[in-house]
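Here the complex is missing a single protein chain, while all its other protein chains stay put.
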Amino acid sequence: MKLIVAVVQDKDSANLQQALVAAKLHATKLASTGGFLRSGNTTLLIGTEDRRVDELLDLIKQHCHTRNQVISPISSLDANTDGYMMHPVEVEVGGATVFVLDVDQFKHF
Amino acid sequence: MKLIVAVVQDKDSANLQQALVAAKLHATKLASTGGFLRSGNTTLLIGTEDRRVDELLDLIKQHCHTRNQVISPISSLDANTDGYMMHPVEVEVGGATVFVLDVDQFKHF
Partner (left out) sequence: MKLIVAVVQDKDSANLQQALVAAKLHATKLASTGGFLRSGNTTLLIGTEDRRVDELLDLIKQHCHTRNQVISPISSLDANTDGYMMHPVEVEVGGATVFVLDVDQFKHF
């Protein structure tokens, strides 16, 4: 048994969750925020048998996309204050950060 | 040391948390939503020594109940669109999904 912790963008979350339901993989959605350049993300906890981890990772990869997003320096906590950074900049955000954890015991009551 | 991740129904959460306090087991409550048929759940993070894991699992089992709940197909993302599913259906929801994780290091500052 594995517990997968997947941080994904809000924009990808609904599509990914539908794909998980279709695959009969159960996910719990936690409210989350940050990293600092990535407004709006969602953390999913997904439990699955070891043999389905690769399938699950493929689903996450398929449904979570990187995007370009324009940010203004005011929204960037590590912005430098030199002139260049005072203009809005386009950065790549997303797609998904995924941790696969071993599970010592799994119970469903 | 173990970290227990327990997804429980909102309705059971308060009773379980009181039982944990009485047992001097510390829990952190995360806002969570979903699985899709299970409206309103709570994710608890509970740290405990290995020797108390069984006691903790017993507390969760005692305080988390399955319930029947009437759902309408509109609220079910994996509903089929045939006639049968267009009527409200009663499903069993709850009680708790629990992952016990090994902890490499535990610190309290």
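Chains: A and B, in written order; residue numbering restarts at 1 for each.
As a working rule, a contact is a pair of C-beta atoms (placed from the backbone, for glycine too) under 8 Å apart; a residue touches a chain by one contact, two chains touch by 3 or more.
These numbers come from a predicted model, not from an experiment.
Against the chain not shown here, chain B presents residues 1, 3, 17-18, 21-22, 26-31, 45, 47, 101-109. Where chain A meets the chain that is not shown, the touching residues are 2, 5, 7, 30-36, 41, 43, 53, 57, 60-61, 64, 66, 77-78, 95-102.
Operating definition for what follows: only the chains that are shown with their structure count from here on.
Distance between chain A and chain B, defined via averaged C-alpha coordinates, is recorded as 22 Å.
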